[in-house]
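Complex shown without one protein chain; remaining protein chains in place.
Our next item is chain A:
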Amino acid sequence: MLGQIFVLLCLSSAWAQQLCMPEASDGYKVRLSINTALGDQAYVWNENEMFLFRATLAFAMRSYSGGQDYNVSNIVVCAETPRVSFWFVVTAPLNSSRLIDRSDVEEAVRKSRNRINSAFLLTDRSLEFIGIPPILTAPVTPDTPQWLIVFGVVMGAVGAGIVVLLVTSVVEKKRKKNKKSGDEDIEEEPREKTEGNGFARDGVYNMSFSDDDPVTQM
């Protein structure tokens, strides 16, 4: 009796191994690059890690299929290499000789990819499912492009600068005009007084002949 059970078990595991082989049509190759990803904090790949992998994958199948009872035994692994790469196939929960379709496995993995990655502290690049491309995240684009905001700020500052500079120059020009008309009234008196001594100098500065300075007087 015991012998028969033993033979049955061996046969079933052998049968399962028959289902899983490299280049299996319904299987996927998995490759882990633990050392590259984690460096000093890398863990050693052993039987326990493999068990975790099979459990995570069973979890993924369960979430995808909406509660069907997938177990660790439904995930069959073979062809392990020192690289840490291996093939796996998924068998149906009730009928262990039937393999789950490739596309279903792919969808299940895609859906729970994040959870599988975080279980191993890895990323899409270091835990590769050969044949299942990682989901690409589009770059985040806010509604107003950032650069327009900065552009608006800069142009606003520049515009304000122009207005300030123009206004100050107009104000200065007005002030100078007032000062000049005020000065001319004052100038009239001493000029009459100094006319007598004027011969010693080259000539008297006649304000009305000086250039009406453009605003850029330094």
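Please note the rule applied: a residue touches a chain if its C-beta (ideal position, glycine included) is under 8 Å from a C-beta of that chain, and two chains touch if they have at least 3 such contacts; residues count from 1.
Definition applied: contacts and distances are computed from a predicted model.
Missing chain, UniProt protein name, picked from "Origin recognition complex subunit 3", "T-complex protein 1 subunit alpha", "Transporter" or "Proteasome maturation protein": "Transporter".
If you put the hidden chain back, the residue from A:50, A:84, A:119 or A:132 that touches it is A:84. Hidden from this view is one chain, which touches chain A at 31, 33-36, 81-85, 133, 136, 138-139, 146-147, 150-151, 154-155, 158-159, 161-162, 165-166, 169, 211, 213-218.
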